[in-house]
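The other protein chains are all here in position, but one chain of the complex has been omitted.
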Amino acid sequence: MKPKASRGFFFEDFHKGQLLRHPIPRTVTEGDLALYIALTGDRRPLHCSATFAQALGFARETLHDWLAFHFVFGKTVGQVSLNAVANLGYADGRFLCPVHVGDTLHSESEVLGTRELSSGKAGIVWVRTRGMNQHGQEVIRYCRWVMVEKRDPSKPTGARDAPELPKCVPAAELRAPSELDMRRFADVGWATGGAAAWEDYQVGERIDHVDGMTIDESDHTSATRLYQNTARVHFNLHQMAGSRFGRRLIYGGHVISVASSLAFNGLENALHVLALNSGMHANPTFAGDTIYAWTEITEKAEITGRDDVGAIRTLLCAVKNVDPTAEPVPRRVKNEKGEDVPDPRLVLELDLWLLMPRKKAVG
Amino acid sequence: MKPKASRGFFFEDFHKGQLLRHPIPRTVTEGDLALYIALTGDRRPLHCSATFAQALGFARETLHDWLAFHFVFGKTVGQVSLNAVANLGYADGRFLCPVHVGDTLHSESEVLGTRELSSGKAGIVWVRTRGMNQHGQEVIRYCRWVMVEKRDPSKPTGARDAPELPKCVPAAELRAPSELDMRRFADVGWATGGAAAWEDYQVGERIDHVDGMTIDESDHTSATRLYQNTARVHFNLHQMAGSRFGRRLIYGGHVISVASSLAFNGLENALHVLALNSGMHANPTFAGDTIYAWTEITEKAEITGRDDVGAIRTLLCAVKNVDPTAEPVPRRVKNEKGEDVPDPRLVLELDLWLLMPRKKAVG
Partner (left out) sequence: MKPKASRGFFFEDFHKGQLLRHPIPRTVTEGDLALYIALTGDRRPLHCSATFAQALGFARETLHDWLAFHFVFGKTVGQVSLNAVANLGYADGRFLCPVHVGDTLHSESEVLGTRELSSGKAGIVWVRTRGMNQHGQEVIRYCRWVMVEKRDPSKPTGARDAPELPKCVPAAELRAPSELDMRRFADVGWATGGAAAWEDYQVGERIDHVDGMTIDESDHTSATRLYQNTARVHFNLHQMAGSRFGRRLIYGGHVISVASSLAFNGLENALHVLALNSGMHANPTFAGDTIYAWTEITEKAEITGRDDVGAIRTLLCAVKNVDPTAEPVPRRVKNEKGEDVPDPRLVLELDLWLLMPRKKAVG
């Protein structure tokens, strides 16, 4: 009899054009809202204040963009990345539609291409994942690529279908949520605690987010379980004790959420993540590590059809166990071989488009 | 003045036929649904997906059977087992009625019998507990027996009223939830991620659930507090440091939930726990332990009045800090005295009836 329990897909199981419908649709509850705050410290009022959200045209407080992302991502793990060696990158991520309590999310992925490593031991798989709600609306879309183990490393597959992915979501394609009504923002904007508008951010500006947050073991495992993400590297100490890490790895998405939560201080009016242009988990994070973050403003753009909100492109950087306001941390260093590599303290680089109110709306 | 704070019941306080109405009725919230997922990693779509649950005839996602069980159980602790030395067993457990967000549960127990140990230091108390909802419907019923300290070990009580309990809930008494409508299962069953139907499981088959999950201190204490279970062995390190364990014990019910969550992989279509035939917490579990689980199919039965669902009887076994797919773990071993005892790595054996869709429904 074929074993009934799944061990996930191996590299050989993927092929370009393959469609994967991921099981376990997930209805969002008020418990998810509260847990997200408890586990990350998020303070954005659009996601914790019904009165603020309603004043801006939403039915009630919406899910944090990263919370919705983690739900969508979590569903893909059982097929796409259960046997992943590494989560290599993201591209072309878009947050298309607000998610509310009561919505039911599910995910689908399309394999964009595969390429076997020259060593033949593993391969890279590119997928585009779509998160859909119960009305069939696409709420999130993104590409990611992962290195996946082969079932049989001795048999070459010949796979070399690497896709071309855009480095950045074009500004012309950014859209504000259709619900977003900024006419009352001047009245309710005190709720964010920030005064800066789109016009106040300058390309080249760096914002140090000041605070640090230590991640403990139960924090990241609870968050990752909440997203029904089953990647065993996060959960199984018995197995990970024998790995080169010697302990459990923190889900990179939890690091994104913690960095994003720290980044509230200085980006209080950033109402929405418009796009994830690219991202990299530069080094692993472990329980006990303290995360600090800064943001670099790299570009600004208008948003089609709106004069009350604009887009800022930001590079969100997170480091561990070093306070970047006290000690400069370069993003890249030379390793002993003279190669350009991420500073070993750098854990995250995320290239994002954020929606920011314009002066007209801030009043 | 009599002290106002309770120290729980001692063996002398129980007598056969005694009825205990347990305080602290508990209304279920959306927070409970989310926390159960965050603390156990549960993925069964009936409990996390409103669309799936509604397609099967339920008003919305229902509480996981074990979550409801822990609520009902938790209320009994203050009277039944605050001074328990050990939780010895379960029998005749039935999950009678689905529980939803908004329902208010309370518990009542009847003492089925008591028996003093020959040493005279403690005694065994058998109770039948009923969990009721706000409409007076019985949602869960089970028997358990615990070893309880005596207030005065020097005074014999003569108690020897041990009841006879059934080894198994008879298949003829199993009932599917009246709401459960399988007509649309073929359309929505992708949500479970599993393809196997009742017919696909064979008596004698063993399903290794593959994954392991490490339990940390805040995981089990948060879960146990959520159930308002006050047994001090789970919470008080200051006291437990001086016990033979030297640390806090994990609530056995949390181990049930973790094992049950792991058991989704290979039993994806098991929609409901019909009965808890018997159970044993074979060895204690501590923070830092990694739980693995397997299931043995021991019996199959039809469910009265239904040709779309059937019952499989399963022995759910959980072990700690050993991967049973890599290393065989016997359930019983000989100790140094030559006695047959549970393998010291075995932490749970649970004899259950599970409801499983039949081929007719899976389509």
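We call the chains A and B, going by the order they appear; numbering starts again at 1 in every chain.
Methods note: contacts are C-beta pairs under 8 Å (C-beta built on N, C-alpha and C of every residue); 3 or more make two chains touch, one makes a residue touch a chain.
Keep in mind the model is a prediction, meaning the values are calculated, not measured.
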Exercise for the section: Kindly state which of the options A:82, A:97, A:159 or A:196 is in contact with the chain not pictured. Expected result: A:196
Problem - Residue of A:40, A:109 or A:260 touching the missing chain in the full complex - result: A:40
Fill in the blank from the handout: Touch assignment to the omitted chain, from B:216, B:268, B:289 or B:308, lands on B:216
Handout entry: Positions on chain A where the hidden chain makes contact
Key = 29-35, 37-41, 43, 45, 48-52, 60-61, 190-194, 196, 200, 202, 205, 207-214, 216-219, 222, 265-268, 288, 290, 292, 321-323
Practice task
Tell me where the left-out chain touches chain B, residue by residue.
Solution key: 1, 3-7, 21-27, 29-32, 34-35, 78, 101-102, 104, 106, 134, 216-218, 221-223, 225-226, 228, 230, 232, 235-239, 248
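Note that in this section only the chains that are shown with their structure count from here on.
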Handout entry: Inter-centroid spacing, chain B versus chain A (mean Cα positions, whole Å)
Key = 36
